[in-house]
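Complex shown without one protein chain; remaining protein chains in place.
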Amino acid sequence: MNVAPYAVAAWLLLVGIYGVVTSRHLVHLVLSLVVAQASTYVLLLAIGYRTGGRAPIFFDIPPGTPVVDPVVQALMLTDVVVEATVSAVLLALAVQAHKRFGSADPDRLGELRG
Amino acid sequence: MSPAVRRAIALAALAGLGVALLVACLGLPDFGHPRGPYATAVIPLSLDHRHVTSAVAGVTFDIRGIDTLGEELILFSAAVGATVLLRSQRAEEDARDAIERHHELAERTPAPVRGLGAALAGPLLVLGVYIVAHGQLTPGGGFQGGVVLASAFLLVYAAGHFIRLGRVKPESLVEAAEAAGAGAYVLIALGGLVFAGAAMENFLPYGTTGELLSGGTIPVLNAAVGVEVCGAIVLILSELLDQAMLRHEDA
Partner (left out) sequence: MSVLLLVTLALVALTGTATVLVRDPARQLVVAGIFGLALAIMFFAFGAPDVALSQIAVSAVAVPVMALLTLVRFDRDDE
């Protein structure tokens, strides 16, 4: 049972990459990439978890209570918002590709030349 | 190669990767016992040295502040990149057509939707500012509050109203806000170099722990990040909508 979080992280990565490789629509590809990125969040949280620890906010708990690791949370915090904007860049590229080639299928992107 | 062959090769390769990952997982530390002294050493540093009650904010903006600077610049360049890509093929007629089309759609929006959107936009703005301001005390901060602020703008648009600004061209106002946020963060980092001897070092008074104005430069950094994230997301959304979300008064 102790391997469960790491197994879920590995499973999400594999499923996400499978979705990217066998995708037939550019927007489906971007959303599968979001699933693959979520595997890193699960992995980081699983590394930083302390059994019996609470959230690392000391507003209402006395200093000295065991808390989970705040460093991995700081790494993930900015990453979640940055992932959204990087997905926006990928979607903008998809719009350009569709306008240029007339199809949203990644398999047909290189064929048509305007 | 045909899709079926590609799928078979992908499954075989992913099975190999899965086995390798599982073997690697067995070498990780036990779940629930984080190894490494960094986790416990960081907490008294945030609480006593930096006077913030949220250890995550202390790590994000002080102890690992350079990482946050890099991430914010990634966000800035991603927003600029998406804008450049979406604007490069946009003609003037497209923007005007989009605004006309959204005018017609706005007339067909049912009254309860318009009323609900108008009623919720104000509380959402207040909630966003609250989340940004309390970043060093409770869960929150510039990144989360910035997205909530951007969603307030989106709600106004979805309720059938346009965001009317004055004589300033709306897209330049949003771009200026985004650039100001990113620039303010860099300036505060350099201010640490100028006033306190090391980049990102704190140079404002600390205040008392638990008050709204505690933590030195952390509330100011939170505000800069909030403005920048809000500007970036509003810019991307309005570009995807062909700038029908913001418009200026026809003088």
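As written, the chains take the letters A and B, and residue 1 is the first residue of each chain.
As a convention for this text, contacts are C-beta pairs under 8 Å (C-beta built on N, C-alpha and C of every residue); 3 or more make two chains touch, one makes a residue touch a chain.
The shown structure was predicted, so the numbers you read here are calculated from the model rather than taken from an experiment.
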Of the chains you can see, which ones touch the chain that is left out? A, B
Of the candidates B:54, B:83 or B:214, the residue in contact with the absent chain is B:54
Chain A residues touching the chain left out here are 1-2, 4-5, 8, 11-12, 15-16, 18-19, 24-25, 27-28, 30-32, 34-35, 38, 41-42, 45-46, 49, 53-57, 67-68, 73, 76-77, 80-81, 83-84, 87-88, 91, 94-95, 98-99, 102, 104
List the residues of chain B that touch the chain left out of this view. 31-32, 54, 56-57, 131, 139-141, 143-144, 147-148, 150-151, 154, 233, 236-237, 240-241
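To be clear about the criterion, only the chains that are shown with their structure count from here on.
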Rounded to a whole Å, what is the gap between the Cα centroids of chain A and chain B? 16
Of chain A, residues touching chain B in the complex: 2-7, 10-11, 13-14, 17-18, 21-22, 46-51, 55-59, 63, 67-71, 73-75, 77-82, 84-86, 88-89, 91-93, 95-96, 99, 107
Per the touch rule, the chain B residues reaching chain A in their complex are 3, 6-7, 10-11, 14, 17-18, 21-22, 25-26, 28-34, 38-39, 42-44, 46-47, 53-56, 58-60, 64, 67-68, 71-72, 74-75, 78-79, 81-82, 85-86, 88-89, 137-139, 141, 143, 146-147, 210, 229, 232-233, 236, 239-240
